[in-house]
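Removed: one protein chain of the complex. Kept in place: all other protein chains.
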Amino acid sequence: MRLLVINPNTSASVTERIVTVARAVATPGTEIVGVTAARGVPYIATRAEAIIGGAQVLEMLAEHRQGFDAAVVAAFGDPGLPGARELSSMPVVGMAEAAMLTACMLGRRFAIVTFSTVLLPWYRECVEYNGLVSRFAGISVAKRSLSSIDNVQAEMQSLLVELAQRAVVEHEADVVIFGGAPLAGLADKIRDRVPVPVIDATEAAVKQAETLVALRPRKASAGSFRSPDPKPSVGLSPPLAEMVSGPRTE
Amino acid sequence: MRLLVINPNTSASVTERIVTVARAVATPGTEIVGVTAARGVPYIATRAEAIIGGAQVLEMLAEHRQGFDAAVVAAFGDPGLPGARELSSMPVVGMAEAAMLTACMLGRRFAIVTFSTVLLPWYRECVEYNGLVSRFAGISVAKRSLSSIDNVQAEMQSLLVELAQRAVVEHEADVVIFGGAPLAGLADKIRDRVPVPVIDATEAAVKQAETLVALRPRKASAGSFRSPDPKPSVGLSPPLAEMVSGPRTE
Amino acid sequence: MRLLVINPNTSASVTERIVTVARAVATPGTEIVGVTAARGVPYIATRAEAIIGGAQVLEMLAEHRQGFDAAVVAAFGDPGLPGARELSSMPVVGMAEAAMLTACMLGRRFAIVTFSTVLLPWYRECVEYNGLVSRFAGISVAKRSLSSIDNVQAEMQSLLVELAQRAVVEHEADVVIFGGAPLAGLADKIRDRVPVPVIDATEAAVKQAETLVALRPRKASAGSFRSPDPKPSVGLSPPLAEMVSGPRTE
Amino acid sequence: MRLLVINPNTSASVTERIVTVARAVATPGTEIVGVTAARGVPYIATRAEAIIGGAQVLEMLAEHRQGFDAAVVAAFGDPGLPGARELSSMPVVGMAEAAMLTACMLGRRFAIVTFSTVLLPWYRECVEYNGLVSRFAGISVAKRSLSSIDNVQAEMQSLLVELAQRAVVEHEADVVIFGGAPLAGLADKIRDRVPVPVIDATEAAVKQAETLVALRPRKASAGSFRSPDPKPSVGLSPPLAEMVSGPRTE
Amino acid sequence: MRLLVINPNTSASVTERIVTVARAVATPGTEIVGVTAARGVPYIATRAEAIIGGAQVLEMLAEHRQGFDAAVVAAFGDPGLPGARELSSMPVVGMAEAAMLTACMLGRRFAIVTFSTVLLPWYRECVEYNGLVSRFAGISVAKRSLSSIDNVQAEMQSLLVELAQRAVVEHEADVVIFGGAPLAGLADKIRDRVPVPVIDATEAAVKQAETLVALRPRKASAGSFRSPDPKPSVGLSPPLAEMVSGPRTE
Partner (left out) sequence: MRLLVINPNTSASVTERIVTVARAVATPGTEIVGVTAARGVPYIATRAEAIIGGAQVLEMLAEHRQGFDAAVVAAFGDPGLPGARELSSMPVVGMAEAAMLTACMLGRRFAIVTFSTVLLPWYRECVEYNGLVSRFAGISVAKRSLSSIDNVQAEMQSLLVELAQRAVVEHEADVVIFGGAPLAGLADKIRDRVPVPVIDATEAAVKQAETLVALRPRKASAGSFRSPDPKPSVGLSPPLAEMVSGPRTE
């Protein structure tokens, strides 16, 4: 099985971190290929950046889709996911949706813990979009600023653990999700210091992508995720233009 | 007052139609300037196309924003709206949100009538995103295919009136919204044949943009619609890159 | 355009304040006429008082409706609004609904700031009635008592600004609405001290009334806001009796 | 125990019917006293009429409250109920709320069956106000017009039974409520022809009023149903003015 | 009238306490018979224990149902209630549902006060199951551990009163419910020290059971609470097996 991991951020170091965590949790035989956005910002944190990143996800999916069994949108918040799911004939999973839906099988209420208050509105809208407000215990956010996205785990580990612990007591969370691609791999390190299950969104996305492949879903030819009708386009990258307009043969 | 009407579709004929309707309803003294997307599809109808169009909205806003008092996202479904609202220091209004919120002052339940079943899932997600499900009577869609977007009003007028009439009886709608930019101007023509108030989304958006300007709201410097923190970017159009990264001086 | 501003409170000083603010924001050419309740309490604050005031709104609308293009129910909480909308052949807008729906175009979550805890349950039920709970960040209320309704702005200005500031930080509000007719005109004075857009409910109601008139909605002849069937009545004021029972000719 | 049955309609024949049904179901020792509105319409059916009737309920409660243990608002839709509950120091129950909450103990989903489509929007808003939408299977309404309110049971019995039967099959109702004061007493006659429990709203209201009295609740001196602070008033009936402004001694 | 009070806990002392309170509030002529679970735990506090207790409720109902007019499930949280309602031809009421629905007639928002944090998730799911989240002000729980279930009222009275008082101020509760069978009888003792109506769940359940009997509901022969189709079974107690499989003749 080959999984395409689409990082809508432009930071290759984040892609690397995600791919490393993905490989560690993947079933033997699953090959992980990561791609990094050519356009956009190093780390998406706002609605505007997510919109830019969402369009990039479609471009990257179009360019790289051949030869894969499933794709993962590798930014918590799932930019571009619904469109990717429409266009693609293979399953596409978002990091946030995978983490949240998985959390629902480990408890009644999940909390999200993350490293920047800027992320909060975008993440909350993602919970709402997924219709999971009634399962949602809230978001806990580190209020401290950080020197670089790459150092977030090193600089903030204790703080994030403390936020997770408080989410259990104060927000009555049964499960804690670490949100944000830069936190990939953190859950495993601090599992013993949080008194409820913690979910690594990267791990959840990889395993859910594998699950979908194993269930052999057909591409919808009806319903709201059937392939859109072919349509002329202007100014899109050739692979995306082909996906939007052409005969689909993947 | 100068209003920037941003059409995320690539069809200049649709922009023209919208601008004509907008000018007719605008307060004397309001100048309307329409811009058409350089990239994308002639008429956005799916989630994927809305994602592409949403990124275009940000590009167009960045390029043209100087010298305007407010902007309108001129596609029912409001692609890119939340991001545009973050980035812009002037008010930005979406066609769908303006139509729906206005409808809430004319009745308890509004229906949307449109010309293609393809639009249905995208429009419904737009209602959900706005948190207006409890005011929503449903979408009625013409099941007939049409020869061209430009002819929709001519070809389907009777059918759309009939759908509006049935939305009142079957869905208990108090107000009917004609959704979809190609329907701009239709409401006025068929007002007398529908037994409840009908809303032209273009008209609603223009009047709501004028209303927001009249209320003199400041640009948020806190909350989730403050200007995002400046951030480096790669590969964006220069104006958007400047909006994302630079000192904002508009 | 002539707007009828219906104050269901019996305090003429409140009517005066509202009318002054309304005139300042109205489009040139819009004439504002304020009327004050003949029966009831100086300032409505509870459900019981709102019920009394609601019936007054219908009486006042019936008495004064001739020669107007739209009406505004000028008490935050909108007493009598749904009935007024049924009976009237011109658009009727409530202060609270106008403020809240307008707020939805300036941010994702709005807070209401007001001057008395007594108002809280009534205001919250108004948010619920409008189906806007998912957009609602909460109500912040001054806990200090005041010497007179007329002095609320002078006595409480700093406190109300502080409540607005805290609503942004603690309730994550993107927009703040000052609720309560005695606060008419406050928003403009303190706009610079609150880091998000503030909405003056009187201003919002006037502009939305103008917007509805501009959109030329027909009076519903079907749906739940059509004119009620004529019906005999006992003991109502003659104009209201005529509206309830008679042939409507306005 | 003495129960005050407040009919906000002006038709004495409806009061009589309600009182008869109330007496038949009351516990021996419960005395039922019915009062009829002096102002308003013979039979409330719209939001506007409910607003007029709601103010009447407060007037009637104020005038007659001495010497009673509880009151019933005897119109399905419960006009004036929240205000009556604030002002009164004894329990006040609405016909609709009593019927719906009782229905929740007999099944998961209740339907309302009534005799006029005009009532539908008002009843639905009543379900929403009570927060019972998730328990609500819908309203079934006779589409036939009737010669007089007094004859509704005679003229429409078969039709109402049929509507009840269909509500079970088509709306998956577990319980059927006959809504509307003119239907008082019907449930008992047709109980055997409907395959699920049927609730007579008058009966439910009387028994719930008795239940509340038996539970000896104190009048709230805090929370949102404490007696409103005394307040001057103008033009109210003397008893209501006293209730609003005076020392309360009942 | 004979009421069967089914205690799914194994502690006879709790049954006794409930029966005493039930008898005190019952209408003269109502006979109360309490039965105690033969299997399970002394005091149900978790979802797992509620599942065990729910099955016991069915067994006890099956064994004792002959000769009763209604049954009460006497554990707050209502284990087994929906199944008991299906199987039984007489009305069955749960303590929690009766208390909550009754509370809705005394105020807009009710709080639950109880003695152990362990109960919190189970109680909250019970509120959700009843669809009453919008009427729910929250649960306040004593954080102190107690020496024995039998002493909870003696040991914790002041603390529980304080929690009730704080629920009014902090959670804006209009009504307070004391949840948990061991608190039966407490409401009456501390009524004067809480500024809003307090509800004793045992009292509420008894009065609601009497109310349902007075309303003479038929056993559903359609809808989701009709008697389940007869079905073979293995290993159930003979009375339950008969209820599940046999001709029902009670």
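Going in written order, the chains are labelled A, B, C, D and E, and every chain counts its residues from 1.
Criterion: a contact is a pair of C-beta atoms (placed from the backbone, for glycine too) under 8 Å apart; a residue touches a chain by one contact, two chains touch by 3 or more.
What you see is a predicted model; the values in this text were computed from it and never measured.
Considering the whole complex, the residue from A:Thr102, A:Ser140, A:Gln153 or A:Ser233 that touches the absent chain is A:Thr102.
Only one of B:Leu120, B:Ile149 or B:Ala241 touches the absent chain when the whole complex is considered: B:Leu120.
Interface note: of A:Thr117, A:Gln157, A:Ser224 or A:Ser237, the residue touching the hidden chain in the full complex is A:Ser224. Seen from chain B, the chain kept out of the figure touches residues 120-121, 125, 128. Listed for chain A, the residues touching the missing chain in the whole complex are 25, 27, 82, 85, 91, 93, 97-98, 101-102, 104-109, 130-135, 168-169, 172-175, 188, 191-192, 195-200, 203-204, 207-208, 210-212, 214-218, 220-226. Although one chain is not drawn, its touching partners on chain E can still be listed: residues 10, 38-42, 45-52, 54-55, 57-58, 80, 82-87, 118, 120-121, 125, 128-129, 224, 228-229, 231-236, 240, 244.
Keep in mind that, in the parts below, only the chains that are shown with their structure count from here on.
Where the sister copies chain D and chain E meet, the same residue numbers recur on both sides for over half of the interface positions. A rotation of 180 degrees, rounded to the nearest 5, superposes the Cα atoms of chain A on chain B. Chain C has its Cα centroid nearest to the centroid of all protein Cα atoms in the structure.
Separating the centre of chain A from that of chain C, both taken as means of CA atoms, is a distance of 44 Å. For chain A, the set of residues that touch two or more other chains comprises 120-121, 125, 128.
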